[in-house]
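Of the protein chains in this complex, all but one are displayed in their positions.
Labels run A and B following the written order; every chain starts at residue 1.
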Amino acid sequence: MSVAQPIPAPAKVDNYLTHDRGFMSWAFTLDHKRIGLLYMGGVLTAFLLGGTFAVLIRTFLLTPHAWMFKDKVQAHLFYNNMFSLHGAVMVFMFIIPAVPAVLGNFVLPLMLGAKDVAFPRLNLLSLYCWFGGAIFFSYVLLGGVFHAAFGVQWPGGWGLDTGWTFYTPYSTNYASGTVPATLGAFILGFSSILTGVNFVATIHTLRARGMAWFRMPLFVWALYATSLIQILATPVLAITLLLITAERTLNVGIFDPHIGGDPVLFQHFFWFYSHPAVYIMILPAMGVISELISVHSRKHIFGYNFIALSSVALALLGFIVWGHHMFVSGQSNLANTIFSILTFSVAIPSAVKVFNWLGTLYKGSIRFTTPMLYAMGFILLFTIGGLTGLFLGALMVDIPLHDTYFVIAHFHYVAMGSMLFAFLGGMYHWFPKMFGKMYHERTGQIAAIIIFIGFNITFLPQFVAGTKGAPRRWAEYPEQYQKYHVMSTCGAYMMTTGLLIVAFNWLHGLMRGRPAPDNPWGGNSLEWHCPSPPPHDNFAVPPVADDPYNMGGWEYDKTIGGWVPRSHEISPSETAAAGRTRPVSH
Amino acid sequence: MSSASQTDLPLAAPHGDHAHGDHAHGDHDPHLAHHFDTPEQQMTSAKLGMWVFLGTEVLMFGGLFCAYSINRHNHPEVFAFAAESYLNVFWGTLNTLILISSSLTMAWGVRAAQLNQKRLLVVCLILTLLGAAGFMVIKSIEYTAKWDEHVWVGKWNQYNADYKGSEPEAPGPALNAPPTPVMTPAASPATPSDANAGQDVSMIKPRYGGPSGLAAPTAHPNESIRESSLNERVRVERYRSLSDSEQWHVSAFFSCYFLMTGLHGLHVLIGMGVITWLLIRAIKGEFSAEYFTPVDLVGLYWHLVDIIWIFLYPLLYLIH
Partner (left out) sequence: MMVIMAGLLNILADSSGFWMPPRASTVAADVDWLFYFILWISVFFFVLIFVLLVYFAWKYRYREGQPVGDAPSHNTALELTWTFIPTLLVVIIFYYGFKGFMGLAVPPPDPYEIVVMAHMWSFNFGYPNGHIDDQLHIPANTPIQFTLNSADVIHGFYVPAFRVKKDIVPDRYNKIWVQALPVKAGDPQTYDIYCTQYCGQNHSTMRSSVIVHDPDEFRSWLEKADLVNMSPAEHGHKIWETRGCNGCHSLDGTIIRAPSWKDVFGLEQHFQDGTSQIADEDYLHLVITNPNIKPIVGFQPVMPPTAGLLKPRDVDDVIMYIKTLSSKYHPTLPKPTTAAAAAATTKPAK
């Protein structure tokens, strides 16, 4: 726990932030840490945008009959654009890149003891691709705004009202802004692919001496599994989006039934990527949680091998279950059966991880720091999200629940309750390392609790609305669902308040936080062996890797409010007393 | 190659624990990036990255191959009809031979670079480029022939229910249509005045009859059409022999054909650009036995482009 102590002023040390100055040194940087920060700026802006749409959606849904607009046509246009853009911006611009491109880019080379990722210029290109895709989405969004306000016909298409799923034939024959939106997603996909390529090469070739595969931190395992998915699945999305564009501009007729195509084929192509995509979203988050739980309870992770292998298992199994999004599409009963049973198989590795994290807490020394609060929130919310997935995997029960608010609640529990919590926890955990400043702990803890409570108030009622039949993507809804919507909106406002406090917490920490020690939490993975913030080249001397979860070699130093290497050798008896855990044996 | 990726243990820096700011050693390769310990480690990493990237390309084309398979499985006679009537096996085979030869010259070029044979490397790269250019020339011959026979992609294909007529119109009439009158709020539920509104969805429209069908384009006094007019009769007969519902799907073959060869052609063009860049660097003498990584990586890319064509060729040209 951080303690307010008089801290001696730090010596002026050159770090990656001060190494080079000026706009050009950031715009053309090859430093993975700076690229991570640039991604952070972009991704958090996307979150702000997507979140604004969400707040607008929830406000809109306070009454069953679109109270925000007099004209129903305008109301429906607005709502349909809001939910589509909320989904597209959040999925493509925030959730998929957030943990790998922000936290992964910053932390991965440090954790491996390397100076940078394998291909720094490719990393920069990935970043540019992210911004390129963002420009396309901005184009579509601005087009919608201008069209709504002034009736201007935006060239190429305006607004997005197909949902983030772009189902044909609506998206190819009717909707307006399909082409720029799909091209934007296409470019964002390349950002994801190139990051995956980079991480695979980095993990294979740039590990420090002594870091065997089963000695890597679990965050690295998670990023590796994620990269496998990014490499194998995203290209299929790329070709699918190109096919929609071709369908729309050239009328090729692959998805359009009246020229011989099959709209359900689109769904197969789309979900073949988009289901593994949700594992791109959750696997790095789970990797973060492994780090947080272990470090903030000062205890070796429980079941390292099982957690590592379950990440890879999830990545692979995630490729064969896409059909569970299409149980009611009219695909054959055989396909439905096969996809249902395979879907249940992906539940198991996730369950294994949750139990292992609980096992880590057992007999630990738990500090209720902000990262730990997010990690604990993750465990509860991911449990709910995962268990509600069981309902959707069971054929007979999925039939009434598909395309209702039950599904919306389910995926928000896993995408937001789990992934966002892990992202926030990771941001707090590595905040001192990134910026060399400490955030104000109490504010962080309060914000975490507010977000947790607000989140549950927002989405628990949606489960009930869904089982009672409330369909999703409805601007107007039958009266009987209003109470659930009102509860949900109140929760959303509470959550927004918590998130604003987080933003304030970070900004305040950046500007006024006390200087951070090199190792505020006492973790043993290699990123804590370098200064906070790290120098340009990360490590003056290439480090030698040890068991990353063996934290017995650190002791707390009150004068700096952080952990330092233990100054004396410990005898075996002291080891037992100090609770140094036995390292994992292979 | 270095065994870094094969074993569990990572490469140890051969200098032990020296600080890497120490450039007193004269043997530091100017091409060695600061975050790699040895050139071998860098080369291994680069090759791994390239292979992974090629994997992504395979997956991307895989989607198209999947669409092809599904379409062909559902409509085998249609595919046979379209391939036999419109695809010229001669050009396809010639293209295959040219591309395979260019792969050979590319591989030879990599070998030359490894052996410090600068002149041979330059010659090989030029030959590869020529092969690629030849491939594109033949492709454009084929594409022009298709254009003249009105079997271009999508709405310029006479078998497509959205075929607009004999003259190709500007792309995307729907997108550039004059704006429909701005919608005023009406008492009745209204639809948006959407300039990008959908295409014709009528199912009552007369079935398109193909080359001699109801709304057939007027024959153009065009060389390639006259040339194939002998086959025209056979073509029409075979088309008529397809069942009514199957006739709807002829344009699907052409969609597959153009999308697959088009995306492949785009990759050939990109390859040509990259090989030209290599050529310039090779002429400047930048490659040697110590440093030939870019040549190696571009070689891998080129082989992938070749392999994709080797799959495309029989699936498109040789089916019956």
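Descriptive notes on the structure:
The criterion applied here is as follows: contacts are C-beta pairs under 8 Å (C-beta built on N, C-alpha and C of every residue); 3 or more make two chains touch, one makes a residue touch a chain.
Source: prediction; values computed, not measured.
Touch with the chain omitted from the figure is made, among A:30, A:145, A:320 or A:397, by A:397.
One of A:27, A:387, A:507 or A:540 touches the chain omitted from the figure, and that residue is A:387.
Screening A:26, A:69, A:146 or A:306 against the full complex identifies A:306 as the residue touching the chain left out.
Where subunit A meets the chain that is not shown, the touching residues are 1, 73, 76-77, 79-80, 161-163, 167, 169-170, 173-175, 257-258, 263-264, 297-306, 328-330, 333, 336-337, 340-341, 344-345, 347-348, 351-352, 354-356, 358-359, 361-368, 376, 379-380, 383-384, 387-388, 390-391, 393-400, 402-404, 464, 467-469, 471-478, 549, 576-584.
Just so it is clear, only the chains that are shown with their structure count from here on.
The centroid of the Cα atoms in subunit A and the matching centroid in subunit B are 34 Å apart. Interface of subunit B with subunit A (complex): residues 4-5, 8-13, 17, 19-20, 33-37, 41, 44-46, 48-49, 52-53, 55-57, 59-64, 66-67, 70-71, 153-156, 160-162, 171-172, 175, 179, 182-183, 185, 189-190, 192, 194-203, 248-249, 251-252, 255, 258-259, 263. Partner subunit B is touched in their complex by these residues of subunit A: 71-74, 77, 109, 114-120, 122, 151, 153, 155-157, 169, 173-176, 179, 193, 196-198, 200-202, 204-213, 231-236, 238-240, 242-243, 246, 249-254, 256, 258-262, 265, 269, 537, 540-542.
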